[in-house]
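To start, the structure itself, in C-alpha cells.
With one protein chain withheld, the remaining protein chains of the complex are depicted in position.
In order of appearance the chains are A and B, and numbering begins at 1 in each one.
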Amino acid sequence: MNPVNYLYLAALLFTIGATGVLVRRNAIVLFMCVELMLNASNLALVTFSRLHGNLDGQIIAFFTMVVAAAEVVVGLAIIVSVFRTRHSASVDDTNLMKL
Amino acid sequence: MTALATPMAGSLIQSIDWQAVAPPLITAVVALGVLVAELFLPTRHKPLLGWISVAGLALALLSLVPLRDGTRATFCLRTATGAADRTACSYVADHFTLVLQLLVLAGALLAALLSMHTVKDDSLPPGEYWFLLLSSAAGAALLPAARDLATLVVALEVASLPAFALVGLRRDGKGGEAALKFFLSSVTATAVMLLGVSFVYAATGSLHLTRIAAALPQAQTQLKTLALVGAVLTLVGFAFKTAAVPFHFWVPDTYTGAPVAVAAYLSVVSKVAGLSGLALVAVVGFHPYGRTWGLALAVLAALTMTLGNAAALRQRSDTPHSAVRLLAWSSVAQAGYLLVPIAAAGYGSATARDPLGATVAYAMIYGVVNLGAFAVVALIAGRIDDYRGLFAARPAAALAMAFFLLCLAGLPPGVIGLFGKVVVFRAAVDSGLGWLAVIMAVNVVVALYYYLGWTAKLFQPAPAPVAPGAPEAPGTALRIPVPLTLCLGLAAVTGVVLSFAPELVLQITSGSLFG
Partner (left out) sequence: MTAALAASLSSQGHSFLSPTGVEIVFVLVGLAVLGAAVLTVSTSQLVHAALWLVVALGGLAIEYLLLTAEFIAWVQVLIYLGSVVVLVLFGLMLTRAPIGRSPDADSGNRWVALGLAVVAAGTLVTLVVDAFRCTWMDLPASGSTSVNGSTQANGEVLFRYWVLPFEALSVLLLAALVGAIVLSRRHREEG
C-alpha cells in the first residue's frame, strides 16, 4: 500500500488537534486535542517504522504513549486543583492565555 | 545500518557502564531515598530531608570527577560483528556532557539550598517536594548526555513533568493557574516536537544523532524538505524549554505563580537543560543543515533578546511580584544571548574555536548570578520598590544583589558578566553574524536601564514607613536563614572568584567540546 495514505491521515489528524488547541478554551478539551496531536505523531512514527523496516519508530511511539499517560495524570491533577479554587475549567476565565 | 541489521548478535541486554551514568543515577536514587525516608522521619526532623537532598546532589557532582577525561560512552548500538559501536551510543560522557551536568547539578544544588527556605515558609509537603525536585534534576542531568532522539524526548519529559507539579504546589490558587498554563503549552510543544522527530526518522531511518548526521546528506532529494521541516519542529520543543520567543509567553506567569525556589530552578536548570538539548540536536544531529538552522536560530535569538528586554523595560516596579516578573523577562532576554553562539556554530564555517563553548561559558556565569539574584528575591520578595533602602537595612544582601545585577548587565565590578558577553560577541562576529552582534550590543545597552534602575533603588534611602508590614520595617528578624546564607554566599563567592580568574570558565571556549 502507498504509505502516503497513512501520512495523509496523520497530517490531517495533527491539524485537527492543533486547530482544537487554538480554538477551544476548556482545559480538558484542550488536553484531548493535544492527545489527538500526539496520536497523529505516533501514527506517522509507526508508518515510517514500517517503511524503513526497523522497529525504532515503534519503540519511540511506545515511549510517547507512556509519556502521554504520565502527562494525563499530572495534567488532570492540575486541572482539578485549579477547578477547586476557581470552579471552572475554562482557560479564559483564569486569564491563562493572556500574553 | 540500522539497529535491526544485526539480529540476535551478542547478549540480549545492553551492557552498562555504571560509572558513566552515575551523575543522573545518583540523583534519581537519592530522590527515591528521600521519598522513602520521609515516611519514617518524625515531623520535627523533616528539615533533614533537605540536607539529604543537598548531600545527594553534592555526591552526584563528585561523581563527575572520575569521568573528567571525557571518553566514556555507554548504551551503544552494535556493529555488524556484534561489538559495541562507539560512534552511536545513547549515553555519551564527553566534555560537553560533563560541563553541562556540572552546571545542571550545581544549579540544582543552589536551588535546593534556596528551597529549604521556601519549603518551610510556604509549608510545602517536604518529602514530595524534594523527590520531585531531584527527579527533575535527574532528567536534566540525563539530557546533556543523551545522544538519540528517544532518550532526549524522554529526558526532557523527566525534567519537565515534575516541574509542572512543583509549580502547582503553592496554596494560594495562583500556583495552579501557573502550572496549568505551563503544562498545556509544554505538552503542545512536546506534540509538535514528536511530529518533527517522526519526520527526521522518516528521512534518515535512525534516531541516533550521529547516524542522523551521517544519513542526512545521503537522503533522497524528495526527502530533503521533510527532513528540514522535521529538524525545525524538533527544535521547537527545546526552544520552548529555553523560553525563546515565540515560546516565552508562559515564563512570567509561571515564575510568579511558582514558589520562588522553583522559579529559580526553572530559570536556570530547566533552561540550561533545554539549551543543551537544542545544542545537541542542532549541532550533532542536523549538522549538514547548519546554514539553514543557524540563520533561523540567529533570528530567534535576536527576537528573544529584543522582546525580552522590551517587556522588562515595560515592567512597572510597584506592582505585586514585580521583582520576580522582572527577573523572568530578564531570563528571556538572557536566553537570547545564550542562543547566539549556537546559531554561530551552525552558521559559521568550522573554525578552531568551537562557538558552543561560548554558550556553555555564558550559561555557567548566568546560572550562578541568576540563582544568586533569586536568593535575594527569596529573602526580600515582593515588589521592586521594596528594595529601596535595602543597603541601610541589610548591607550584605544589598551588596550581593547589586553585584548579581551588575553581572547580569555586564558592567564592572561584575567583570565576569562582561567577559561572558564578550565571548558570545566574538562567537557571533567570528562566524559572520555581524548584524546579530549589533542587535545584541544594542540590547545589552538597553538592558542596562532596568538592571541599573534596580541597583540604584538598593542604595536609595528607605521610604518613610507608611506601608505597615513592609519587609524591611524594623521588628522583622534581620537574621538570614542558614541555607539561604549558604546559597547566597556560594553564588557570590563563585561570582567574585570568577571575576578575578575568568580563565576558569573561559577556557571552555578554547577547545572543542565534542569527542
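Note that in this section a contact is a pair of C-beta atoms (placed from the backbone, for glycine too) under 8 Å apart; a residue touches a chain by one contact, two chains touch by 3 or more.
For clarity, every value in this text was computed on a predicted model and none was experimentally measured.
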Full-complex contact with the absent chain, from B:99, B:112 or B:138
B:138
In the full complex, which residues of subunit B touch the absent chain?
3-4, 7, 12-14, 16, 21, 28, 31-32, 35, 75, 77, 90-91, 125, 128-129, 131-132, 135-136, 138-139, 142, 146, 148, 150-151, 153-155, 157-158, 161-162, 164-165, 168-169, 171, 179, 202-203, 222-223, 225-226, 229
Missing-partner contacts on subunit A, residue numbers:
1-20, 22-26, 28-29, 31-33, 35-36, 39, 42-43, 46-47, 49-51, 53-56, 58-59, 61-63, 65-74, 76-81, 83-84, 88-90, 92-93
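The criterion applied here is as follows: only the chains that are shown with their structure count from here on.
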What's the distance between the Cα centroids of subunit A and subunit B, rounded to whole Å?
26
Mind listing the subunit A positions that touch subunit B in their complex?
14, 17, 21, 27, 30-31, 34, 37-38, 40-42, 44-45, 48-49, 51-57, 59-60, 63-64, 67, 70-71, 74-75, 77-79, 81-82, 85-86, 91, 94-99
Taking the complex as given, what residues does subunit B use to touch subunit A?
2-4, 149-150, 153-154, 157, 161, 164-165, 168, 173, 176-177, 179-181, 183-184, 187-188, 190-192, 194-195, 197-199, 201-202, 205-207, 249, 253
